[in-house]
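Yeah, one chain of the complex is gone here, protein chain that is, but the others are all in their spots.
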Amino acid sequence: MLELKRINKYFGGLHAVNDVSFRVDRGMIKAVIGPNGAGKTTLFNLIAGNLAPSSGEIRFRGRAIQGMKPHRIAALGMARTFQNIKLFQGMTALESVMVGRHVRSRAGFLAGMFHLPWTWAEERAIRERAMELLELLGIAEFADVEATSLAFGQQRSVEMARALAMEPHLLLLDEPAAGLNIYETAEVARLISRIRDMGITVLLVEHDMSLVMDISDEIVVLSFGEKIAEDIPSAIQQNPEVIRIYLGEDEEIA
Amino acid sequence: MQFTRSRAILCLILLVIAVQVLTRVTGTQFYLTQLTMAAYYALVVIGLTVLMGYAGQISLGHAGFFAIGGYLSAALTTHNLVPYAHSPLVHFLGRIGVLVQGRDIYGEQLLTVTPWAACVLAVVAAAVIALLLGIPVLKLKGHYLAMATLGFGIIIYRIALATDYFGEADGISDVPGFTLLPGIGPVGPLVVNGDFGNRVQNYYIAWGLLIVGMVLLLNLIDSRVGRALRSIHGSEEAAEAAGVDTARCKLQVFVLSAVYAALAGVLLTHYNGGLGPSEASVMKSVRYVALVAVGGMANLWGALVMGVSLTFLSLRGVFGSYDDAVFGAILILVMLFAPDGILGVRPGTLLARLKR
Partner (left out) sequence: MTADLFFQYLFAGITYGIMYAIVAIGFNIIYNTTGIINFAQGEFVMLGGMIAISLLHVMPLPLAITGAVVLTMLVGALIEILFIRWLDNPSVLRMIIITIGLSILIREAALHIWGESIRSLPYFNGNEITTVTLGPVRVSPQVFWVIGVCGVIVLLLSLFFRMTPLGREMRACAANRRAAVLCGINARNMVTFSFMLSAGIGALAGCVMSPITYTQYDSGTPLAIKGFTVAILGGLGNSMGAVAAGILLGIIEAYSISFVPLAFQDAISITILLVILFVRPHGLFGSGETARLKEF
C-alpha cells in the first residue's frame, strides 16, 4: 500500500528525518510512535505531500508520490486528519464532510454555476453519503451546526468523517486521541478498528501508548528522526532501546 | 434552502419592478439613472464577494478589471478605423463582420468595431489578464497578495492615464450605445445607452443582468466547487488534504470575478457614453472591497444590498466632498466592530465587543 524508502529531510542544518524506511501493508493498522520532536509529524507531512523529502522515495499504491501536491495524493486515495484539528470556518458539519466527497465527484465550475440537471443526482448522493458518515460517528444531530463551534471531541469526529468521505485506501491519523479523555480514547480505538474492517488501511501517529498497543498490528518507533525499531506491539514493549528512550523522558509508559 | 433562495430572488424581482413603478407614479424617474449605475457597480461587488468572502483572497485591483472592460470596449467602438481601412487586419475584421460603418456628427465616414464584438473581446481580454496575473499572484498570501493586486491596479491606472489611445486624463467620451438585441417587428431594439427615453429599458437591463449574475453565484456557492472554495478560506491545508486543487480553484474564481468586473465595466461605459481614468483608480478598488466588507464578506445578499444602496447614495452625491472619506470610515468601522458585516450585527454582540 505505502512504502517509504530511505527518506531524508533536512531543515537547514537540522536532520529532521534520517534515512527512514518502512512499509504499510494493505488492511493493517500501523502506528508511528516516538518522543516529542522525533520527526513524526514531519514524516506525516512528507507522506501527505505537504513537504517534499530531501532524498528517498515514497510509493503509494505502486506510484512514486514524493514531491507531488497534496491534493493529487489525496485523489490517489490518501486521506488524513490533523494533530491540531483543521476545520473549515463558516461551514456546517455536514458541508465540511461534503467537501470530503470532492475527490469522489466531478461537477465542475460552470456546471455548478448553471446548476445543470446532471449535477443534481450527484449533489444528492454527496449529501446522503455525508449524512451517513455523520450518523456513523454519532454526530448527525449537529449536521447543520457550524463545525468550528462544536465541542472538541465532536470536531475530531467531523474531521474523521471528512476523511472517511473520501473513501480512502489509506487513512493517516495524526494523534487522533490527543486531548481526549479515557472513554473517548477507547471510543476512538473502536472506531479505528471499524475503519480497518471497512477495508481502509490506517497509519497513525500517536502519543497515547495504550491506544497504540491495543489496536496496532505493527509499530514503528522514531527517535531524533531515526527509525530505531519496527515490530509487533508485544515485541516493541520488550525492546530495551525503546524502553530506554521512553522511560528516559516519559514515565507513563507501562 | 433551494426554496428560500428562489423566494428571495422572486422578492428581489418584485422589488425591482415595484421601484420602477413607484418612480413612475411619483414622477421621480431621475432616480432610475443612479439605480442603473448602482446595479452595474453591484455586479463588480458580488463577483468580488465570491473571491474575497468565500474563497478568502483579497484583491485591491478589481477596478483594474473594470477598467480593462470599459476602456477596451470604449476604445474599440469609438476610434475610427477609416485611416487603417486598407490594413490586412482591418480588412479581416470587416470580412468576419465585426465592423460597423457610420458617420460622425460632422458627416465624416466612421468605421468602428461593433459593440458586441468589442464587448466579447474586452471581457475575454480581462479574463486572460486575470488568468496570467492570477497564476503567480494567487500563490501569495495576506499582505503580499494585497500589495501585488494593488500594484496591478496602479499599473492599469497608469496605462489609462498615460496612453493616448485611452484618452489620457480625459478618458474616452462619445461611446456609442450597445444594441444587445435588434428590434423585431413591433418590439423595439434592446439598447444600452444613456438616452432619456431608454431609461426604463436600461434600468431593467442592468437589474436583469445583476439578478442573473446573482443567481449564478448563489448556485456556485452551493455547489461542489463552491464548497471547495469555502474550504480554502477555512484552511488551505485541510482543503488540499481533502483533494481540493486549491491553486486551480482560486484561479477560477479570480478569473470569474474579473469577468464580472469587466462585463460591468463594458455595459456601464456604454450606458454612460464614456469613462475616465478615475474608474481605474486605487480608490475605486478600495471602495469595492469596502462594499464587500460592509455586506458581510461571505454574504452575497449583504454585498448586493450594501453595494446597491451605498453606491446609489454616493452617486446621488449624498456624501458630498466626503465621499472617499465615508468609504474609508466604513471600512474601519466595519472591520473594528462588525467584521461579519453590518447586516449580521446583533446589538448584544456589539456591546460585548465594546466591553472587551
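Every chain is named by a letter (A and B) in the order it is written, and numbering of its residues begins at 1.
Here is the rule we use: contacts are C-beta pairs under 8 Å (C-beta built on N, C-alpha and C of every residue); 3 or more make two chains touch, one makes a residue touch a chain.
Bear in mind that the values here come from a model prediction, so they are computed numbers and not experimental data.
For the chain that is not shown, the touched chains among those present are B, taking the whole complex. The chain omitted from view is touched by exactly one of B:Met147, B:Leu181, B:Val212 or B:Val318, namely B:Met147. Between the chain not shown and the residues B:Ala125, B:Leu218, B:Val286 or B:Leu304, the one that touches is B:Val286. Which of B:Arg7, B:Arg24 or B:Arg158 touches the hidden chain is settled by the complete complex: it is B:Arg158. The chain not shown here touches chain B at positions 56, 58, 60, 136-137, 139-144, 146-148, 150-152, 154-155, 158-159, 161-162, 282-283, 286, 289-290, 293, 321-322, 324-325, 327-332, 335-336, 339, 356.
Criterion: only the chains that are shown with their structure count from here on.
Interface residues of chain A, counted against chain B in their complex, comprise 48-50, 69-71, 74-75, 79-80, 82, 86-91, 95-96, 98-103, 105-109, 111-115, 119, 122-123, 126, 148, 162-163, 166. Of all residues in chain B, only 216-217, 219-220, 222-228, 230-231, 233-235, 237-246, 252, 256, 298 touch chain A in the complex they form.
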